[in-house]
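Removed from the display is one protein chain of the complex; every other protein chain stays in position.
Labels A, B and C are assigned to the chains in the order they are written; within every chain, residues are numbered from 1.
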Amino acid sequence: MLTTNPFDDDTLHEECGIFGVSGSEGAAALVALGLHALQHRGQEAAGITSLDQGHFHTHRAMGHVAGNFDRDEVIRSLPGAVAAGHVRYSTSGDTALRNVQPLYAELQSGGFAIAHNGNISNAMRLRRELVRRGSIFQSTSDTETIIHLVATSNYRTLLDRFIDALKQIEGAYSLIVMTPEGMIACRDPLGIRPLVMGRLGDAVIFASETVALDVVGATFERSIDPGELVIVQGDTIRSVRPFPQVSARPCIFEWVYFSRPDSIEGDRSVYDVRKNIGAQLAVESPVEADLVIPVPDSGVPAAIGYAQESGIPFELGIIRSHYVGRTFIQPGDKVRHLGVKLKHNANRALIKGKRIILIDDSIVRGTTSLKIVQLMREAGAAEVHMRIASPPTRHSCFYGVDTPERAKLLAAKLDLGEMTDFIHADSLAFVSIDGLYKALGEARRADIRPSHCDACFTGDYPTTLTDQDETEAVDQFAMLAERVI
Amino acid sequence: MLTTNPFDDDTLHEECGIFGVSGSEGAAALVALGLHALQHRGQEAAGITSLDQGHFHTHRAMGHVAGNFDRDEVIRSLPGAVAAGHVRYSTSGDTALRNVQPLYAELQSGGFAIAHNGNISNAMRLRRELVRRGSIFQSTSDTETIIHLVATSNYRTLLDRFIDALKQIEGAYSLIVMTPEGMIACRDPLGIRPLVMGRLGDAVIFASETVALDVVGATFERSIDPGELVIVQGDTIRSVRPFPQVSARPCIFEWVYFSRPDSIEGDRSVYDVRKNIGAQLAVESPVEADLVIPVPDSGVPAAIGYAQESGIPFELGIIRSHYVGRTFIQPGDKVRHLGVKLKHNANRALIKGKRIILIDDSIVRGTTSLKIVQLMREAGAAEVHMRIASPPTRHSCFYGVDTPERAKLLAAKLDLGEMTDFIHADSLAFVSIDGLYKALGEARRADIRPSHCDACFTGDYPTTLTDQDETEAVDQFAMLAERVI
Amino acid sequence: MLTTNPFDDDTLHEECGIFGVSGSEGAAALVALGLHALQHRGQEAAGITSLDQGHFHTHRAMGHVAGNFDRDEVIRSLPGAVAAGHVRYSTSGDTALRNVQPLYAELQSGGFAIAHNGNISNAMRLRRELVRRGSIFQSTSDTETIIHLVATSNYRTLLDRFIDALKQIEGAYSLIVMTPEGMIACRDPLGIRPLVMGRLGDAVIFASETVALDVVGATFERSIDPGELVIVQGDTIRSVRPFPQVSARPCIFEWVYFSRPDSIEGDRSVYDVRKNIGAQLAVESPVEADLVIPVPDSGVPAAIGYAQESGIPFELGIIRSHYVGRTFIQPGDKVRHLGVKLKHNANRALIKGKRIILIDDSIVRGTTSLKIVQLMREAGAAEVHMRIASPPTRHSCFYGVDTPERAKLLAAKLDLGEMTDFIHADSLAFVSIDGLYKALGEARRADIRPSHCDACFTGDYPTTLTDQDETEAVDQFAMLAERVI
Partner (left out) sequence: MLTTNPFDDDTLHEECGIFGVSGSEGAAALVALGLHALQHRGQEAAGITSLDQGHFHTHRAMGHVAGNFDRDEVIRSLPGAVAAGHVRYSTSGDTALRNVQPLYAELQSGGFAIAHNGNISNAMRLRRELVRRGSIFQSTSDTETIIHLVATSNYRTLLDRFIDALKQIEGAYSLIVMTPEGMIACRDPLGIRPLVMGRLGDAVIFASETVALDVVGATFERSIDPGELVIVQGDTIRSVRPFPQVSARPCIFEWVYFSRPDSIEGDRSVYDVRKNIGAQLAVESPVEADLVIPVPDSGVPAAIGYAQESGIPFELGIIRSHYVGRTFIQPGDKVRHLGVKLKHNANRALIKGKRIILIDDSIVRGTTSLKIVQLMREAGAAEVHMRIASPPTRHSCFYGVDTPERAKLLAAKLDLGEMTDFIHADSLAFVSIDGLYKALGEARRADIRPSHCDACFTGDYPTTLTDQDETEAVDQFAMLAERVI
């Protein structure tokens, strides 16, 4: 058996989305809708925890929100006016339900549930220390580290214990926490991962993206500030800012690929920025051609921008199947040599004899680009020019995005000419790093304290990477891990 | 519990797609890929039958091809060089596996498997007669009628018996039949439903659309002629044309909506024709506006055509979720009043304050159009003009397309002004029936013997409708039907 | 993987049990209870059909009655005051739901459901003739032959058509039939398979054994006579006897093994008869010993009879696990050499040093007896004497009992001395054929027209065996059979 869809492993994957509601009876139903709108941020598992008169209720499931959380008996089993949920993309094969969030623990202070988007870059070191002192972990998730830090903190109140825990962790995190007293939403001091706040009547809503507010009919109020904790207890909302203030570094890849185009990030429309990037590409790397063709669906806004700027017509030259999920396991040895086009098919009648410009959001391993160029050539394209709506991806992410190790990133190994040859294109161009910042409304990238985390393009990581420097220890830990089937 | 997606019941549904392979070991794997490419023609069930050394093997499953026919053990259980399959959209709630095709029977001549796209319009009358003479039906499918006609025919050879059966049925049918001797593909005398032939090496392939040939890497050879039977036995291919020749009447709605845009029908690109319709709409019904916005995804080609003809920019003003299948069952009574946007969400930043032209493929009940216009208004659109890439749908289809009864078709009840009011648009226009034929390269619709079946727009049905005239008998029959759970 | 339970294939299997209720709202719930009480007659699948205001409703499931038919939603889906059901032991590996009874067909007269215990010994010949005339079979069950004979009969009324069908079939059958008019129960002219009638309030009940009447709280009224049809229409019950009268030949193995000991057959307690056989064995084949030990559970009544007659104490020397169903698939290659005792374990403390008499109901292949004797020897038995509560089984059954082909029956190959050696016993004795009839209250077996069918012991088959004489044709037919997975 063989997984034949050649494109599946060749994108970056956001590891999760989170959504919380406080102050609306039947909150879990809203959370299910919100998570559904965030499904693009994680498709492998989902979970919701609700709080009803001091009791916590949790349901976790592998797979999509639809099919799992749209059943009445599930939603009825999650009563209460406070609820939070999580969608997850898992990086390794051994995903078990015990790793699906929200995670839950009974602490001395009562129940404690947590949903996390991001990645703690010193989780392994903290974990080893906690285990040495007698803590017992139930999952392999870095998020569980936070719970044990809270459980074993010497501070008295839950809030102080939680802040104590946050001060020990490094990396990227947007969190929604539920305790018997209420809900806490917070964002790491650099604001690497997004988190917004909205209102639906009297209820307060937290979400990874504004599109989830739209879907439940809520109004967007503001983004959570980097380093801010928003505490909702009944009707009271208050903010705590326990960290020294630093300049923010939100993830620039949210603009390029992760967020839905109908989301608003930091007061800018994601769709608009992507069109701007396309237009910028047309200015930086023009080419004479007959058609501008997006690699669907993520390349569409940039292609529209490129077409409008260049005056070359925008056309659907590649048709994407609605019925391909993450994989179609291709049966039989024989057919895999046929070059099947399960996910993308060429619009042959349109392509034949034309000079085309392909627009895609990024190049990771390069295998997708290669296949797409081949698809166009087999359909009779006269020339194939590839334009990429982001700079070359040369570095791994350690802040909650599933990137291949550096050695597998095409742009980390090859120069532009070699990449052009590798994908068999007539020409290839990436938007410049300054061009990307221009599309965001800035003059260019600031060399000192740039306004975003762009480490995947520049290698300029805004935090220390403790675990990364201790890889051997990580491997040793895995040695002892239980495999539960 | 409530199915809340308001758009689901408001499109026309093709009832099936068929795909057959003769002459390639492991044929079932190719059939699985071909059916996957035809999934848009039927999503509720699928089946494959293979033929190996005189033995027939069948697997049927509810649901999509992916998840059911991409497993090695399933494909291995379907050995042989000859295989055919079927994807099905079922019209009623009691779909059981026994109705999933290919249907199979053991006749005196040996096994007989059949896959059918279309609808037999005198099936009920034939069935009553067969039951009276002692035939026992195992399904409620009209297709089974053909099998019993073959089984009880007085002719001697299987081919003569099959032709005898076809001469007794009326309506629309593209069929793939398998017998121990080989495969027969045929199309009704009017060619209402499509069927094409292709080649992959020495193998012969039959498919509802050319896109399925592309996906398996086969080359398109020709369409099966109306009234033609193509018989493949080992290396021999021959044609039989047992019907008097009449002018063809292929379904015009295949161009408007059913077929994938990357398919070729009768030597024309479906994508091209749809763009032509959009351009024709711009000529027939221009309007001053800022943006041309497709209702995704079926409205996209016509919107591109409209934008190119009118010079008004094409933009993605509505974002469609990739994660909505046919339904998301909305949990809880409360949230259904929120006007949720699970499937379509407005790109608010783009829409706000703009005069927009919405392009959709058709209006059935009108409920979708109403919701989409509301969505645009809530997002702040200044004006909303709706343009429809087909004439008003005023009549039911009896040839294999699931249409609501006439009384529920918006255009059968309201005139243009009333429809405009109903959907709350500032203006509404449909392409003219002559404009539709123009987009297909004709000067206008021929009043006598038009080149297509356009009964859904004109009420001009090309065959008699025996069962339709005997509705009471049909209802009585249903009374006795067994319900197997 | 290996099925290691060495005893599983070494018993005879009854192929089914049937149960019907007419005249009690919610009849299906009673049928579920009745089938549960008949579960020992067939464990692989079960089905129930109910009749409600002219509509038939059917549910079929692989596996036991418990777990499938004890769910409210299943019973609610089977409304009406008339219902019948079937439990099945299938003889071949390809059991599919379509073979699970009651079978159902829509005839011109309306719905027709049938449940069958027995075997039609000319089913293959009839089937070939029906297929030649255009009948299409949906199952491989011999029972379906009856339906097609009814469907194609030239008689006018349903009852005449049914009798016409019965007159064409030979073999053993107890049937419960449901039509829109009501229920028909009947038994073949020789009465080979059992069928009794009972009452529960106003309702009429039919069942394979009286134990099923007990379980639903019904009173036993009488056995259905050989060749009798009992027709229940609303409150009316009438009998039809369309066959010439012949002397009955009920299956004698029902007394030996099939029926539950708490059933009454032909006015005699099955438990009593089995004790009588044990006592007869003690008279015919005494032996000096310390303990009488039953092979559980079927050997228990005969062992009690043997112990009481001989004065040797009855003891539980073999403990049977409650948790072994039909199989425990023994994992791994290694452990299967350990001689595991998953189903039966020796009561070592009791056995050690003792001379024991083992009592079992029958010897089929002899493998069970061999294992049981070994088990006793390993536990330290000083002497092991085997006594069998039936004569040697030397012939196959063609009347609905799953027997191995003759060549695999131990008693067909070996004489008594050889069998004693084969099972490693110190002595072996079977009850004599006359002794068996004595236990039933007769002086001895009548040479002419014996009172029972005892063909498995004597080879004296009471009907012709048409299909058996045409085995080649049967094999040829199987060649063309579809395998549906």
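To be clear about the criterion, a residue touches a chain if its C-beta (ideal position, glycine included) is under 8 Å from a C-beta of that chain, and two chains touch if they have at least 3 such contacts.
What you see is a predicted model; the values in this text were computed from it and never measured.
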Chains in view that touch the one left out, judged over the entire complex: A, C
Which of A:Gly67, A:Gly111, A:Pro286 or A:Pro313 contacts the chain that the document leaves out: A:Gly111
Omitted-chain contact residue, chosen from C:Ala84, C:Ala113 or C:Leu350: C:Leu350
Listed residues C:Gly85, C:Pro250, C:Pro301 or C:Gly435, member touching the removed chain: C:Pro301
Contact residue for the chain not shown (choose from C:Cys16, C:Leu30, C:Val100 or C:Val232): C:Leu30
Footprint left on subunit C by the chain that the document does not show: 1, 25-26, 28-30, 32-33, 36-37, 39-40, 43, 64-66, 69-72, 74-75, 200, 211, 214-217, 260-262, 264, 269, 271-272, 297, 300-301, 304, 308, 313-316, 319, 321-325, 327-332, 334-335, 338-342, 345-350
Residues of subunit A (touch criterion as defined above) contacting the omitted chain: 54-60, 74, 77, 98, 104-108, 110-111, 131-138, 147-148, 151-153, 180, 479-485
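We take it that only the chains that are shown with their structure count from here on.
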Chain whose mean Cα position lies farthest from subunit B: C
Centroid spacing, where centroids are CA-atom means, of subunit B and subunit C in whole angstrom: 51
Multi-chain contact sites of subunit C, meaning residues that touch two or more partners: none
